[in-house]
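Every protein chain but one is kept in place in this view of the complex.
Moving on to chain A:
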Amino acid sequence: MSDASLTKEIEDAAPLAEDLVILDGVNKHFGALHVLQDINLTIKRGEVVVVIGPSGSGKSTLCRTINRLETIDSGTITIDNNPLPAEGRELARLRADVGMVFQSFNLFAHKTVLQNVMLGPIKVRRQDKAQVEARARMLLDRVGVGSQADKYPAQLSGGQQQRVAIARALAMEPKVMLFDEPTSALDPEMINEVLEVMRQLASEGMTMVVVTHEMGFARSAANRVVFMADGRIVEEADPHQFFDNPRSDRARDFLSKILAH
């Protein structure tokens, strides 16, 4: 009995330490469109969550609300025990802890690859330039584009640009990384080089939320699959269970469509 209450006490005292990102009752509208409907989602430290679902189901919007690129109408979003602030300096600080990788790379076109990666740590974290540069070069090496450091984004292939974008986000030493369809804009032969970097990150224990239709990645790297349809989370499951044996009709229907080709 005392043992049980002890464990319970520990759980009560620190239930949040494990939970890095918590969405609680989140709702969002675009005009009349209810894009996010009562979203409850908890992401644990070190967990890799893949978000999947038909086009227009609100996956990108969900991702973007987590670092408040989109505002929400109701509910709360908590990151590492801090509720997401509304605006200003606090919000900027919190965003710095959340890395984001976009479908269209969005590298800064007028800056070199190295400058892209160094910008955040220098201008936001105000870190020492020499140290930032050393770390930036190391990160670029890690994602396999170290030799492109002095080129401009337009001179790189899509796969290389996306890996630079990942390095740019990692340079901020984020607590969690958001990926919104990071491989959808890539030619097929470049998809794997990006997924490989993401797998590596996942295995190193990075907390990740990944919107993707790459089922190979979901199976091999995800701890959990979240299936969204019409602004709701319809199903949450272990990837193998989800792909082999989906519970909901919506998921079955969706999977049969994407597996068809």
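Before moving on, here are some points about what is shown:
Assume a residue touches a chain if its C-beta (ideal position, glycine included) is under 8 Å from a C-beta of that chain, and two chains touch if they have at least 3 such contacts; residues count from 1.
Note that contacts and distances are computed from a predicted model.
Per its UniProt entry, the chain excluded from the display bears the name "Amino acid ABC transporter permease", taken from "Phenylacetate-CoA oxygenase subunit PaaC", "Sarcosine oxidase subunit beta", "Amino acid ABC transporter permease" or "Nitrate reductase gamma subunit". Although one chain is not drawn, the whole complex shows that of A:L33, A:V124, A:M138 or A:I258 it is A:V124 that touches it. When the missing chain is restored to the complex, the residue among A:L36, A:L62, A:M172 or A:M190 that touches it is A:M172.
Where chain A meets the omitted chain, the residues involved are 67, 69, 89, 92-100, 102, 104-110, 119-120, 123-124, 152, 154-155, 165, 168-169, 172.
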